[in-house]
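Left out: one protein chain. Kept in place: all the others.
After this line comes subunit A, so read on.
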């Protein structure tokens, strides 16, 4: 996990960022997941324990399986692993294909037609 810095913008317009090697090594060159959409706030949880002998899984896959023992969003997984979102989406696709994780997509906004979610959030915030 990386610390937020004083200035986002110094990274945001970072002209020094060269070709990125490591994220592509982790995904073996793949830019897209084999399956799944993986919104920033899709919730990921592990379905079962996994052994290091599971074919085709790298250390980052195993790290996700261990991490998502508690339900975490895609953004949290990326932050904890300190890997870019695109890379984490590819890894999650591999895990979803093997049914090692369960993924709950957020509901699209137009489906939020009742006040229930809003009221839950307000009550939850008041209770903090």
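Just so we're on the same page, contacts are C-beta pairs under 8 Å (C-beta built on N, C-alpha and C of every residue); 3 or more make two chains touch, one makes a residue touch a chain; residues count from 1.
Heads up, the rule we're going with is that contacts and distances are computed from a predicted model.
Only one chain is not pictured, and the protein name UniProt records for it, out of "ATP/GTP-binding protein", "Acyl-CoA dehydrogenase family protein", "Nitrite reductase (NADH) small subunit" or "Ribose ABC transporter permease", is "ATP/GTP-binding protein". In the full complex, subunit A touches the omitted chain through residues 1-4, 7-9, 11-15, 17-20, 23-24, 29, 31-32, 35-43, 71, 73, 75-76, 78-80, 84-87, 89, 96, 102-109, 111-113, 115-126, 128.
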